[in-house]
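Complex shown without one protein chain; remaining protein chains in place.
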Amino acid sequence: MTAQLAAHSGSFAVDATTSLAAYSTSTGEAFQFWILGTVAVIGALCTVFMKKSVHSALCLAGTMIILAVFYLANGAYFLGIVQVVVYTGAIMMLFLFVVMLVGVTAADSLKETIKGQRWLALLCGLGFGILLCAGIGNASLNEFEGLAQANAGGNVEGLAALIFTKYVFAFEITGALLITAAVGAMVLTHRERTERAKTQREMAEERVRANKQLPPLPAPGVYARHNAVDIAGLLPDGTPSELTVISTLRERGQIRDVSDQAIKDLKAIEQRSEERLGREGHEERKGRAEEAAK
Amino acid sequence: MNPVNYLYLAALLFTIGASGVLIRRNAIVVFMCIELMLNACNLAFVAFSRMHGNLDGQIIAFFTMVVAAAEVVVGLAIIVSLFRSRHSASVDDASLMKL
Partner (left out) sequence: MENLIALLVAAPLLGAAVLLCGGRRLDPVGHWIGTVLASASFVIGAILFADMLGKDEEHRALAQHLFSWIPVEGFQADIAFQLDQLSMTFVLLITGVGSLIHVYSIGYMEHDERRRRFFGYLNLFLAAMLLLVLADNYLLLYVGWEGVGLASYLLIGFWQHKPSAATAAKKAFLVNRVGDMGLSIAIMLMFTTFGTFAFGPVLEATGETGEGKLTAIGLMLLLAACGKSAQVPLQSWLGDAMEGPTPVSALIHAATMVTAGVYLIVRSGEIFNAAPDAQLVTTVVGAVTLLFGAIVGCAKDDIKKALAGSTMSQIGYMILAAGLGPIGYVFAIMHLVTHGFFKAGLFLGAGSVMHGMNDEVDMRKYGGLRKHMPVTFVTFGLGYLAIIGFPGLSGFFSKDKIIEAAFAKGGTEGWILGGVALLGAAITAFYMTRVMLMTFFGEKRWQPDEHGHEPHPHESPKSMTIPMIVLAFGSVFAGGFFGIGDRFLHWLEPVTEHTHGHPPIGATTVTLSTMVVLVIGVGLAYLQYGRRPVPVVAPRGSLLTRAARRDLLQDDFNHVVLVRGGEHLTRSLVYVDHTLVDGVVNGTAASMGGLSGRLRKLQNGYARSYAVSMFGGAAILIAATLLMRAV
């Protein structure tokens, strides 16, 4: 679909070569703008208002793809592709990784805790938006040049010519910036080990001394239908044991309690087996009766 | 339609993103909203590029993307280490800088 749209914009660019300054774009582009623009705004709003951050991330990815389409429509072919590949493909996936790390299922409460913050935000947002739109409207930008001439030698070539001549220093500096950012991220997430790692023997001795769990921790609860790690194993009295679930899930409160479920399941199994047994018994009796009749 | 509509769209997206920064407490979502604002700016740059008939706007948008990438790398690293030490990704929990 992206390719199609790009082709469409390309055709527009060809059209625009005839007249340098235009006042209006093609109807197709207008149609595309109104449809996709609406979707982009909805996506942005969903990014803000979705309770789960993973949903927000997905909505944002959608908005970004639409923006990529708009870039293509505006003659920025290279940027359109980069938007999809780098932004949506790499950066948003980085976001998703972090969302996974922090807890994919955790839902945020949207209840405001700072007094007046929401109203202030609304007021500022409205004021800012209205003023910005007023500014754009005030600027009387009815005429536009179009990129036909600039893109005549190819969009990528044109960009390259600019990057490696006029913007070469900015380009080099952004390179340095990227490396610094990468190093910074490593420094931030790196944890220095300040003491010698304990050997297995030392840990065992420590456990004996502390009279803690000596053998390995018990495995999570395993049933015929559920063998996931988030189900606590049941103690003989039927209550779930915390020890059987890993601490990360415990902290996030993501342990699935299946104790009553297990009982329900057990009942269902019993009932079903009884039914089967009953039916079988009935058939048996029937068979016996038939045999007896014979 | 006039390409100036792209600018209105960019303004709208920017405002939504900014409001999101103000409203949401989850640091990751806040970050996403910032990305949204950056993207809105990029859209405006691209639209300007078309209006003026040169590629400089696209170059700026390109640099914005690079800077955004660097920012995301560092920002997410911060969020991760924050989460590690405080077991929370809420920006309101990091409110020690007050009297």
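Residue numbering begins at 1 within each chain, and the chains themselves are lettered A and B in the order written.
The working rule: contacts are C-beta pairs under 8 Å (C-beta built on N, C-alpha and C of every residue); 3 or more make two chains touch, one makes a residue touch a chain.
Owing to the predicted nature of the structure, the values given are computational and were not obtained by experimental measurement.
Visitor: Which of A:39, A:81, A:110 or A:132 touches the chain that is not shown?
Guide: A:132
Visitor: Of A:66, A:121 or A:159, which residue touches the hidden chain?
Guide: A:121
Visitor: I need the residue numbers on subunit B that touch the omitted chain, in ascending order.
Guide: 18, 21-23, 25, 91-92, 94-99
Visitor: Spell out, residue by residue, where the missing chain touches subunit A.
Guide: On the side of subunit A, residues 114, 117, 120-121, 124-125, 127-128, 131-132, 134-135, 138 touch the unshown chain.
Everything that follows uses one rule, which is that only the chains that are shown with their structure count from here on.
Visitor: On a C-alpha centroid basis, what's the spacing between subunit A and subunit B, in Å?
Guide: Distance between chain centres: 16 Å.
Visitor: So in the complex, which bits of subunit A are touching subunit B?
Guide: Those in contact with subunit B are residues 20, 23-25, 27, 29-30, 33, 37, 40-41, 44-45, 47-48, 53, 56-57, 60, 63-64, 67, 70-71, 74-76, 78-79, 82-83, 86-87, 90-91, 94-95, 98-99, 101-102, 108, 110, 112-114, 117-118, 120-122, 124-125, 128-129, 132-133, 136, 141-142, 144-147, 149-151, 155, 158-159, 162-163, 166-167, 170-171, 174, 177-178, 180-182, 184-186, 188-189, 251.
Visitor: Any idea which subunit B residues touch subunit A in the complex?
Guide: 1-9, 11-20, 22-26, 28-29, 31-33, 35-36, 39, 42-43, 46-47, 49-56, 58-59, 61-63, 65-74, 76-81, 83, 87, 89, 92
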